[in-house]
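Step one of this worksheet: look at the structure below.
As you look at this complex, bear in mind that one protein chain is not there, while each of the others sits in place.
Here the chain labels run A and B in written order, and each chain numbers its own residues starting at 1.
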Amino acid sequence: MTQTHRLLEGGLVDRSKPLTFTFDGMTYTGYQGDTLASALLANGVRLLGRSFKYHRPRGLIAAGSEEPNALMQLETGPYTEPNTRATCVELYDGLVAKSQNRWPSLGFDVGAANSLVARFLPAGFYYKTFMWPASMWMTYEKYIRKAAGLGVSPTENDPDVYHGTYAHCDVLVIGAGPAGLAAATAAASGGARVMVLDENNTPGGALLGTSNNAASLEFIKRSEQALEQHENVQLLTRTTATGYYDYNYITALEKVTDHMGPGNGGKSPRQRFWKIRAKQVVVAAGSIERPLVFADNDRPGVMLANAVGTYINRYGVLPGNDVVVFTNNDSAYQVALDAAENGGVVTVVDTRPSVSSSLKTQLEQKNIKLFQGHAITSVQGAKGVESVRVMKLSADGDSVQGQAWEIDCSVVASSGGWTPSCHMVSQSGGKLKYIESIAAFVPDESRLKKTSPNISAGSCNGSFDTATCIQQGARAGLDAATRCGFDGAAASGDSFQVNEIPLGTISPLWLVPTTHPVGEGRSKHFHDFQNDVTAADIQLAAREGFVSVEHLKRYTTTGMATDQGKTSNLNALAIMANIQGVSIPEVGTTTFRPPYTPLTLGAVGGQESRELFIQERQTPMHEWHVDNGAEFEDVGDWKRSWYYPQAGEDMHSAVQRETLAVRESVGMLDASTLGKIDIQGKDAVKLIEMVYTNNWQKLAIGSCRYGLMLNEHGMIFDDGVTTRLAENHYHMTTTTGGAARVMGWLEEWLQTEWPEWEVYCTSVTEQWAVMAINGPKARELLQDITDIDVSKDAFPFMTMREGKVAGVPARVYRISFTGELAYEVNVPARYGKHLIEALAAAGKKYDLCPYGTEAMHVLRAEKGFIIVGQDTDGTVTPQDMDMDWIVSKTKEEYLGNRSQARIDTQRAARPQLIGLLTEDPTVVLPEGAHIVSEVSDAPPMPTIGHVTSSYMSPNVGRSIALALLQDGINRKGDVVTLRLMNGEVHKATVSDTVFVDAEGVRVRG
Amino acid sequence: MFIINCPYCGDRDQTEFSCHGEAHIPRPTETKKMTDEEWGEYVFFRTNPKGYHRERWLHDHGCRRWFNALRHTVTDEFVASYKIEDPRPPIPDNGGQS
Partner (left out) sequence: MDNPVKATPLEMAAIDVDGLTVAELGLVNKINLRGDFDSQACNAALTELLGMDCRLEANTYVSNSASTLFWLGPNERMLYTDGDPQSVAERWRAAPGTAAVDVSDYSTVLRLSGAKTRDVIASGSPFDVHPQHFGVGQCTQTRFGNASVLLSNHADTPVFQMQVRWSFARYAFDYIKRVADYV
């Protein structure tokens, strides 16, 4: 294939570096510096996709990120990415692209039949057709999606890596066109920290598409060099500002290695997600040309005028030899001249009745024919423009009349004026104002959001000639730096001049008439190409009352999807305004939403993916657990040993073995994850008295006590053992998951309610590595490795002793979560590994068994010990847990006290904790299973409770469960019915919650 | 994503903080003498203004200090942040437009 449309010279492509790529299986050649779009155009490929709703053939419209049509499925396998815009894909060797939205092929498309029945697919058709029955939507949606072909997601893991980073600057400049470069240079001159972002691979913005490349490139180089002199300036190319949030927080996507092709980026991340905090922002985002809305304006070959200019000047591609420029303003005349200069046969159709003599002269010099006060009334050519018909416009622009001229052409370059890119300012919370002279909205500097200060400059501010853009940019850059406290050099800006024809007097013609009324006949007037929305759809929406701009958007889908209405927004508003007979500002604008251009989820996640997705917390003994074959359970962010399967064991048998070993010999559990808080100060006991329900005044030094914490609703929210270390010094433990919450709770009360109390809380969770030794042989084992007298009388239950264990300093707490004789050995974390190894060695002769959290759960359930968050759910009181024994009747006050006497906490038939013994002892009820008062074939059934904990207990020799049951404490001995999700029905007897050693002999042994 | 001024550390990113609702709700004394309605008012009821709101914030990834802030719930403008013991700064009289 030869590059039939490539000019012999010109443009910024490197003709010495040819690149090979494929599109829909065909191989083509382009050059370094091309985009996929320019390379396809160079090869004469015009048909690039089919439209979303009607499956009409579509080609390129734009040359930048506003492109609505040319969505590509890029690459294959794990690297494949749908919905990439061909205009934003830099060409690299070996690139593989496929068209989307066509089935089974681009040339022959079954879905194209849709256009023959177009009258059946008006706006709102999704809503109307599939409103009822709602359940059928799922069925329809599959087929619609297949036919619509929004591309396919990769099915393999993403092999790329991504990077996210924060950044800070004084002045952030969005856009490195003439205004942006001038702003950055001015802001940097006084020493401000400046960041400049541009979505292109090189700075320059619109200048890159203009005809006097050499002068433009010199200006760009000059500006770059000026910026390089300042070390506090960062210029990021291939970087798009995607979102603008409160307090000048701007996100941006940098495509770091996309342009190298998949797998060629080395160690670099594929993309980088910037999270930028700027004191001041200069928005120099440029503007987007609007298409004219005329009959069948979606034929491949109908393009934006500036896109034609950009393809010629930046890429050295003439999109077609016969060009019709269709415009309502002066700016497109430059494109006509550029096309003629490069060999095109050009005709200009201007909707305005007269144009300036200087323009006419310039056209005459190039032999360009001009139709004044005329309009294109139809476009011929199904898969690409072959000719257009042109007729004279009536004075009011509402109709056409007279002779129709047929002009053969392959390209229509249309310009309906320019729309400043106000996306960023709108996202920041700023409001827009309508400017009649340019027929567009610009930021209203008097209605910006105070928390997100910014200044717009250049064509995004409605100034379209380059000299003004540079002046405005320089002024904005200086002002922004000044606001940050920097003095800048006088901001005159570069005096660079460019050959250009400014916008001139725009004569808005929002809807170009044809020989029959819009909406009748076969031709369509598209304003939103991506969503396939026509002027007739807006008329329909208006007829049906969807006149509010937000309703219009949702009813017709105009302005949605990946292009977010970049080319369509203003045309839609204007057409609606005309229908309603109101002004455009009266219709209003929708609020622009991030992202400005689509983002990959990979980039948003950045490095915080895979093993860094969640912070995995490890205990000092983690490696020992790994070495000893532990399976791990996630508890909060912690990795806790779940069970230690031996060869041939499944989870069930391992847990049964571990559970038995603890009651028969001795087991050890890593309990380091429990929250630990050091509490000191003369008012320490006052705090402890307030946060626990029981009495603490008389706790002896060296003694431990269990406590329950309530919130002010009277509901249990944590529990643990607290030990008095010294006169005014306590060591509190919390649940693993509740550690941070409890610490926050204590500090909240101390700092906000009782600041005069002298109490200091310090988290010491990780200071201590903790091994819990449980079982009848625990004392013998411990005595072998400690200098503490662990005899029954010297070291009673619920006390703490300090000494050495395994030769290292330790605090040993005689507390138990299994009901067995037990000790919790705390050593400084540095000795954690040493401790577990010493225990394992010393424990051999006692058959010491390491056990995990699952066996711990079984063991504690055998004793009826609750786990906060499993047996409680934030709606249960101590009385509901049958723990009234821990609620002081004598204390004056504690948190949650008053709520105990609320009508609701006092009412009868509250769910209460009970034991459940199934009729069939082999049945282990699923946790969450419902206890029902009546069984029927299908839900709903009246529920009177549910299972909270359920295990097979080897020590009891049958299954056991804990459950919350209405009025349960009074129902012990009753038989209740449980109905499972799978339809099984089980009977169970309500029992006490303690299944083993009800007298508590073993723990005190 | 806000910038929040910690009265101790200065301006910091919002992700260093957590918000804990309405400020200046002292815990009642003599709770046992309160009716269910009075107690319920303290435990369950909070204002939810469209406009200026005094809130408690915690600089939890920072100095671990609780403080109060005056924020506008529509514009998210932080008018002031102040230490627990500090007097309440006045509510601006511009109706919160910014």
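By our rule, a residue touches a chain if its C-beta (ideal position, glycine included) is under 8 Å from a C-beta of that chain, and two chains touch if they have at least 3 such contacts.
Everything quoted here is computed from the prediction, not taken from an experiment.
Partners of the chain left out, restricted to shown chains and counted across the full complex, are A, B. The chain omitted from view is touched by exactly one of A:424, A:455, A:469 or A:806, namely A:806.
Remark: the omitted chain is touched by one listed residue; of A:16, A:446, A:495 or A:615 this is A:615.
Considering the full assembly, A:832 is the residue among A:381, A:493, A:738 or A:832 that touches the omitted chain.
Per the touch definition above, the residue from A:680, A:711, A:799 or A:970 contacting the chain not shown is A:680.
Residue A:164 is the one among A:151, A:164, A:384 or A:896 that touches the chain missing from this view.
Across the interface with the omitted chain, chain A contributes residues 161, 163-168, 193, 267-269, 272, 275, 277, 606-608, 611-612, 614-620, 637-638, 678, 680-681, 758, 760, 762-768, 785, 806-808, 828-834, 837-838. Contact between chain B and the unshown chain involves residues 8-10, 12-13, 15-16, 60-65.
As a working rule, only the chains that are shown with their structure count from here on.
Chain A and chain B have Cα centroids separated by 28 Å. Interface of chain B with chain A (complex): residues 1-3, 13, 20, 26-27, 31-32, 34, 36, 39-40, 42-44, 56, 58, 60, 64-66, 75-77, 84-85, 98. On the side of chain A, the complex with chain B involves touching residues 166, 245-247, 249, 277, 429, 449-451, 712-713, 744, 747-748, 751-753, 755, 893, 897-899, 901-903.
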